[in-house]
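The complex appears here minus one protein chain, its other protein chains still in place.
Think of it as A and B in the order they're written, each chain with its own count starting at 1.
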Amino acid sequence: MLHNALQRLLQSILVLLGCALMIFIMLRIIPGNPIAVLMGEHADTAVIERMTAELGLDQPVLIQFFRYIGGALRGDFGTSYSLGKPVSALIASAFVNTLILALMAALFAWVLGVISGIIAAVKKNSILDHLFMGASLLGVSMPVFMTAMLLQYFLSFRLKWFPIAGTDSLAGFLLPAVALGWNSAGSVARLVRSTLLEILEEDYIDTARAKGRGQLGVLVLHALRNAMLPVITMMAIQLSGLLSGAVITETIFAINGIGRLAVQAISARDIPLLQGTVLFSAAIVIIGNFIADSLYNVLDPRIRRRG
Amino acid sequence: MKRKGTIMIACALAGSMLSGASVFAAPAEDGLLRTAIRYDITTMDVAKTTDDYMIPMNVFDRLFETRMTDGTAQVVGSLCTDYTVSEDGLTYDFTLRDGVEFSNGSALTASDVQYTFERLLKAGEENMDIPLEVQGADAVASGEADSLEGFQTADDTHFSITLSEPNAGFTAELSAAAMSIVDEQTMEEVKHFGSDPADTIGTGPYIVTEWKANDHYSLEYNPNYWGEEPSVKKVIVSVIPDAGTQNLMFQNGELDLIDLQTLDSAIVQATYKTMYEDQIVSTPKVGMSYLTFNENQEYLKDVNVRKAISMAVDVDKIIASIYNGDAIRENGIIPSGIWSHNDDFQAPAYDPDGAKKLLADAGYKEGEISFEIAMDSSSDGSIKLVGNAISQQLEQIGIHANVKNYDHAIWLDLRSSSKMDSFVATWGMDYNDPANIMYTFFGNEKNTAQRSLNYPDKEIMQRVAAASAIVDDAQRKAEYQDLEKKIIGEDAAWLPLFETLHLYCKGERVESFTPQWAGFTDFYVTDVVLK
Partner (left out) sequence: MFQSRAQKFARRYEKPNPDSRDRSEELKREIGEEETFFSLMRRMAHENKLAVFSAIVILLFILGAVFAPFLTRYSYHDMDLLNRLSAPSAEHLFGTDEAGRDIFTRLLYGSRVSLLTGVVPTILSMLGGAVLGVISGYHGGWADALIMRLADIMLAFPSMLLAMVIMYMLGGGLINVFLTLALVNWASVARIVRSEVLALKETEYVEAARVIGVPERTIMFRHLLPNCLPTMIVLFTLNVPSAILTESSLSFLGLGIQEPRSSWGLMVNAGRQFLYNAPWLSLVPSIAIMLIVLAFNFLGDGLRDVLDPYQKR
């Protein structure tokens, strides 16, 4: 077990290094001098050239890469061109917002998804089932910007229940969280429903029913417990996806999170910042997968026996 | 057990979400001004930026300020209370305001002013043009000398500056945000001037209290300020990248001042000019939007083609349809609002038939001429439509102008290679002196190659460069206007388009607002009066 975990950890680190190299090379291929953008319309060419040399951007890519990794190991991810602050500090403050947003979105998605999934499975082929499954497909099919836009327009602008933007209070996170969670809720509901249906047809459920347990008892004691495994795994993967930044939601609701930081970095050609945010997001996904996988190993008895 | 715990946490979180929902839209406290920008500032240090002047303008003072008084821009003394100029126009004697302190209590002295000049030269980054005019500046910039030869300090409040060439616009230049006076002592002590609010110390009416990158920054009234106490006590400038969101926020009362330039002119027309008509504040954005031609391009090198294009573009129609009339037609290079602007200069009238004839006489077949108009896709809202409108109008005289949008960085690269066929752009004036635009676009070969795409006349360049040294204002004005006639009237090197009006809308809580004289997005907060 431990050996297994160590091996997976090592692999994770290698993948992360691979990610770093890949993003590094990709960002060096982009045409256009980032410094010229940084300096603005009124800047002088000589100054631009000197700055480029000062920042080491005229060095070979591999040398720049090793310097970067060296710095990264000491926690130094460079300084953002466009915001003039250390990338690590910018990511740290943005991640707080992303974390709140992701947790709220996940909570919304999971509560809604699990409840509607259970109802749909229990009342299979009823009107409720069709209604929930239709809604979940709608959830999966609506572009995030549409959900966000509609919520912002009707609930904030028309009804004035929520602020349009701004994260001074938790209320500011509520609409973005719903917009963001809407999508995941749909897929959770569908997964819960199909898993439950499968389990409800297993023999031991029939046995339990035969023993005279009520519908609810069967559901809670047997079916749900067994259905949790794939759902939890999916949730872990979803959460790491949410944590790695919600580009569009954060842009529309003006939340200073990881996703918006990446957009800002792209529009300003801010290479250190873009590198940092993308790599950070990749790290979150890798960690999320690592945890999901470990969870899966611990929870699934079949694998535990084999492992 | 574990699961129970999770559920409890979940309930607690859900509860806090719901209770949070009831405290939405907290009312703004007294003396607070809330406004928004689309992109965060890069730095608070003028030595590192030519764009982000909001903090320099409000947290620092300059020797002079250009302020709007009775509708005209006037250079007035600020930290400088009095000055005299020598006969030859080279030496200025200044008197510094007495008893001014920086917000950390350090006193303002003449050596701080000298330090400000020398710092810009030594930093060698942005905004060194103005101090470069002082005698001995080159030596400081190159590191050969430590102190500025042309800067002589008599005592704490008296000093003189000697220029290497006379410059009639020098005091106007000193009012540019770039010339914000910093404290020598503070600068030597602190490590993060320009990035840490606590280290960014000036003499101005406000103090930076917070800068949360990509989120917001805030300014608060400086109780040690030497001038009058302003109406606004605190400013929060939020970074709201999405223009649509800004629009909704203003209408919901979450912003007290909105820069309408971020919105499409159609929305300004449809929403703001109908619902908020009395709250709109407008000022000319002193600067010039223009179309420039590459004089190495196959067709554009022919002056007849350039003239025909100038005749075939109906600028008035563009102003009416794209800007809903919120722009002033420009005919020359020096925009209205700059003191040597020529009111009488006339561009060729709109005459598509005449243009067609001109092309036919020059031996071109219909549809033969084609070129590309390069647009910077990052530029603000409406200007992007201008290239398309021009292209459409040129189609009528049989010229194919293909509009292509470039990413900002690539656009800049392409422009510095002088290989664009033509482009539409806007130059905003930094200070009220014609040299700021004339020299930048036609003053030397390097500038001209990039900014005016290979305008070839070296004699004109020499005359432009020499014109800044003419001490007599009337003579200088005449020279600039003569140059303008040659460059635009005879050579048709540019097609001057218009100067836009910068529109703001003030919210319910704002009594009055006076924008910066040149229509910058940044403004003096002291010019905002709350109800």
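Here is the rule we go by: contacts are C-beta pairs under 8 Å (C-beta built on N, C-alpha and C of every residue); 3 or more make two chains touch, one makes a residue touch a chain.
These numbers come from a predicted model, not from an experiment.
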| item | value |
| --- | --- |
| Contacting the left-out chain in the complete assembly, out of A:Leu55, A:Leu101, A:Ile118 or A:Leu274 | A:Leu274 |
| Sole contact to the chain not displayed, among B:Met68, B:Val85, B:Ala145 or B:Ala266 | B:Ala266 |
| Residue among A:Gln11, A:Gln59 or A:Ser126 that touches the chain left out of view | A:Gln11 |
| Missing-partner contacts on chain B, residue numbers | 242-244, 247-248, 251, 263-264, 266-267, 270-271, 321-322, 377, 384-385, 388-389, 392, 403, 405, 407, 410 |
| For chain A, residues in touch with the removed chain | 7-8, 11-12, 14-16, 18-19, 22-23, 26-27, 29-31, 137-138, 140-146, 149, 153, 157, 190-191, 194-195, 197-198, 201, 229-230, 233-234, 236-237, 241, 244-245, 247-248, 251, 259, 262-263, 266, 274, 277-278, 281-282, 285-286, 289-290, 292-293, 295-296, 300 |
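The working rule: only the chains that are shown with their structure count from here on.
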| item | value |
| --- | --- |
| Chain A and chain B: spacing of chain centres that average the CA atoms, whole Å | 39 |
| Touching residues on chain A, where the partner in the complex is chain B | 30-34, 36-43, 45, 47, 50-51, 80-85, 89-90, 93-94, 103-104, 107, 111, 152-153, 156-157, 160-166, 168-171, 173-174, 177, 251-254, 256, 260-261, 263-264, 267-269 |
| Residues of chain B touching chain A in the complex | 10, 13-14, 16-17, 20-26, 39-40, 42-43, 48-51, 124-126, 194-195, 212-215, 238-242, 244-245, 248-249, 251-252, 254, 378, 407-410, 412-413, 416, 427, 430, 446, 450 |
